[in-house]
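The structure under discussion is supplied below as C-alpha cells; questions concerning it will follow.
Omission of a single protein chain aside, the complex is shown with its protein chains in their original locations.
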Amino acid sequence: MRLLFLGDVVGRPGRDAIAAHLPGLKRDLKLDFVVINGENAAGGFGITQKICEEFYALGADVVTTGNHAWDQREALSYITTDPRLLRPANYPPGTPGKGAHVYQTQAGKKVLVVNVMGRLFMDPLDDPFQAVARELARNVLGGGVQAAIIDVHAEATSEKMAMGHFCDGRVSLVVGTHSHVPTADAQLLPGGTAYQTDAGMCGDYDSVIGMKKETAVARFVRKLPGERLEPGSGEGTLCGVFVETDDRSGLAKSVQPVRMGGRLAPALPVL
Amino acid sequence: MRLLFLGDVVGRPGRDAIAAHLPGLKRDLKLDFVVINGENAAGGFGITQKICEEFYALGADVVTTGNHAWDQREALSYITTDPRLLRPANYPPGTPGKGAHVYQTQAGKKVLVVNVMGRLFMDPLDDPFQAVARELARNVLGGGVQAAIIDVHAEATSEKMAMGHFCDGRVSLVVGTHSHVPTADAQLLPGGTAYQTDAGMCGDYDSVIGMKKETAVARFVRKLPGERLEPGSGEGTLCGVFVETDDRSGLAKSVQPVRMGGRLAPALPVL
Amino acid sequence: MRLLFLGDVVGRPGRDAIAAHLPGLKRDLKLDFVVINGENAAGGFGITQKICEEFYALGADVVTTGNHAWDQREALSYITTDPRLLRPANYPPGTPGKGAHVYQTQAGKKVLVVNVMGRLFMDPLDDPFQAVARELARNVLGGGVQAAIIDVHAEATSEKMAMGHFCDGRVSLVVGTHSHVPTADAQLLPGGTAYQTDAGMCGDYDSVIGMKKETAVARFVRKLPGERLEPGSGEGTLCGVFVETDDRSGLAKSVQPVRMGGRLAPALPVL
Partner (left out) sequence: MRLLFLGDVVGRPGRDAIAAHLPGLKRDLKLDFVVINGENAAGGFGITQKICEEFYALGADVVTTGNHAWDQREALSYITTDPRLLRPANYPPGTPGKGAHVYQTQAGKKVLVVNVMGRLFMDPLDDPFQAVARELARNVLGGGVQAAIIDVHAEATSEKMAMGHFCDGRVSLVVGTHSHVPTADAQLLPGGTAYQTDAGMCGDYDSVIGMKKETAVARFVRKLPGERLEPGSGEGTLCGVFVETDDRSGLAKSVQPVRMGGRLAPALPVL
C-alpha cells in the first residue's frame, strides 16, 4: 500500500499547499491512503467541518489533531458525527470523538490510524504508550489490519523516538507532529516500522512555526501581551512522509520525506 | 568563507563519526571554520579536555555546549583555560568560561561564535535574545567580524525560529541544537542569514536521542528508576550544516545539510 | 474517629520530630489512625524498611509517598511486602505496591487511604481524579468504610483545591503534600470533607524545603552543579492535620492544624 501523511496544516498557506499539491501527489504516487494533521488549519487554531470537507475533497482519508483540537468549538460536536476526524486517544474517557479507528481503502484494505499526544512539556494526559498498546492489541498488523499509522503529537524528540521503538514491528508508520518543522531522520526501524520524528507543518516557513514572525518574535523578546498571533501569508510548503508497505506483513518497505513548494528544499518520493 | 557546524556529539558513536568523516569533509569542502556541539560527547553526559583536544586534532575550531555543559565536573575548571570551549552565554554572571568569543581563521578572518540556551521547557536562565543582542552590538558582521555563528541550544522549535528571525541579516548562521534530530528546513532567511532549526546529533540513530533505546523506552512506559542511560552502540551518523558566506557582507550565500554514515539518508553538500 | 495526618518527613530532623511528638499526640488526642508521608525520610530522598518500621513503632498506621517514592531502591521490593506503605495510585499498571488500601483500626473501623500524585508541573502520570474516583466507587464512605483520607501529592495549589472539591462529601479528609510548607487554610468544605492544601513538612524550617539552605540557595543563584543537597540539621517542626469524623457518615466534624517544635508558631488541636 502507498501511504501519505501530511503534518500540521497552518492557516491559509497550509491549506493552499494542500490544494496545490495533494491531488497531483495522489495521482502520481498512486496513493492508497492519506492522513492530514489539521489541528492548525483554521487560522492557526483548530479545525472546522468546512475545512475537513475541503481536505476530503482533495484526497484526504483521515484528519488527525492534537492540543489545538478544540480551538474551534464546533469541533466538539462535529467530531461526533465524522469518524474520519480523530483527536488524541489519550484524552480522558468521555471526551467527544475517537482517538483511533479502522478505515477501509477503496481497494478494501483496512488501515488503523491512532492519534495520540505526548506528555513531556505538554498538557497532562493519560499515558500515550498504554493508549497505543490498547489499540494495537485490538488490531493486529498483518492480521485484522493491513496497515497502521500512529500520529504521535508531541513536543519532545525523545518521547517521539521512544514511541517509534515501542511500536517497531507492530505498525507501518510512526510519525510525529506538533513541532511544525520537518525532521530529516526518516528511516526504517529494525523491526520494519517506518519512522520520522516530525512530518513538518504544511505552512509558511518564513514565520515562527507558521505564525507571523514579527508578532511571535516580539513575544519572546518583550514578554508583553501583544497582537494576536496569526498565520504567515507567504507561500506554504507541503510537508509529509510517504511510505510503501508490504501488503502481507503491513510493515514498511520504504519511507521518504515529501516537501513541495514554498521555501524549503523540495523532496519528491521516487516509486 | 566555508563553515561547518556539527550537532550534539553523543558518546562513542558520535565521536567515531567525527573521526571518520570530519577530516575528509574539511579537505573536500575546503572548510575555513568548524564548530562542534560537544555537550554529550563524554558517555552522553558532558565534555572533557581529552575529548576537546581530540576534536581540535580532527579539525574543529570551537566546541559549544548546552544544558549538559557541566555533567563532567572537570569542565568547570578546564573551560577557564580553553577559549575554544564555550558554554551558553546566558548563564549567570560569574559562571566559569565564556559564552561568546571572536576567533581567527588560518587565513586571518574573524569569526564570532555565540552559544546561547533557550528557555521554553528548559532550565530558567537569563534572556537569550538580550544575550545575543549584546554580542552582536560588540561585533558587527561585515565590520569587526567576517562571519558570525549562533548555536541556539533549545527545546522549542518556536524559540529557535524566533532567534533565527531576531538575528536575520546580522549573522551568517543561526543553528539549533539539543533536540538531537536534524531538521529538514535549512534555508536562507530573507535578510541573508542561514538557518536550520536543529543540526541533529552526531550519534547512533537506532536509539532514543542517542541513548540505548530499551532503557529509554522503559523510562517512558514504566515511570520507574531503571538502569542508567548510556549511549547506543550502533554506527553513528554525522549531522550538521554547511554554509558558504560572502566575504564582504558575512551573510550566507548557501546553506546545505550534511549527513554521513549510520542509518539516516546521506546528504552531502555540493560546492 | 480521630485522624492525624503528618506531612513529608525530611531527614533526621523530621524523623526526630516524629519520635519526639507523635507518641504524646497519639495519647493526648486519643488518635484512632495516623498517616505519615515519608517520601523524604531517608536523608531527604525516599524511604526504607527500617524507617517505616520506626514510624509504625511510634504509632503510624500508614506511610504514604510521592515523587520520591523510589529514591531508595529497596522500596521497590519492600513495598510489595508491606501493605502499610503506599505509593501514588496513578503510577502505571505494573508499578510495585499499591496506591490505595483499606485498613482496620484497633477498634475495628475501616479506613480507606488513597495516595495520588498531581500532574501540574510534575512528572507525567495518569489522571489522579480518575484514580481517586475509581477507589471511591469501590469504597463508599459511611458504607464500606468509616473514614477515607486522600493524600494529594502535588505542586499546584489549584490542583489540590480541585481535588478537595472533587472529593467533597465523599471522603473524610483531602490533604496536600509535596510543597513542604504547611498552609493556613484548614477548613470543612461545604459537603463535609476536611481540607488543607498542604500538611507541611516534618523537618527543619531554617532551610529550603528541608534541605541545607546554603547549597539550595547556591543552586538558584549560580545555576551550577554544586554540593549534594542534604537535609538541614536544625530542630525539626512536626506539621500535620488533625480531623475528627462522624462515626456514622464518615465526614469531618472538625479540622485543625498541628505544629510542634522547631521554628514555626505552635498549633495544638483542642478536643
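First chain written, first letter: the chains are A, B and C, and each begins at residue 1.
Definition applied: a residue touches a chain if its C-beta (ideal position, glycine included) is under 8 Å from a C-beta of that chain, and two chains touch if they have at least 3 such contacts.
What you see is a predicted model; the values in this text were computed from it and never measured.
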item	value
Selected from A:L58, A:L76, A:L188 or A:A265 as touching the chain missing from the view	A:L76
Touch with the omitted chain, as defined above, among C:R134, C:K213 or C:K253	C:K213
Residue among C:Q49, C:T105, C:T157 or C:S249 that touches the chain left out of view	C:T157
Candidates C:G66, C:P124 or C:G200 - the one touching the absent chain	C:G200
Where the missing chain touches chain C, by residue	121, 127, 129, 155-159, 161-162, 165-166, 179-187, 189-190, 197-198, 200, 205-209, 213, 216-217, 219-221, 257, 259, 263-265, 267
Where the unshown chain meets chain A, residue by residue	70-71, 73, 76, 91-92, 94-95, 123, 125, 221-225
Residue numbers in chain B that touch the chain omitted from display	92-93, 119-120, 124-127, 130
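In the analysis below, only the chains that are shown with their structure count from here on.
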item	value
Averaged-CA centre spacing for the pair chain B and chain A, given as whole angstrom	29
Cα-centroid distance, chain A relative to chain C, in whole angstrom	43
In chain A, residues with contacts to at least two other chains	127
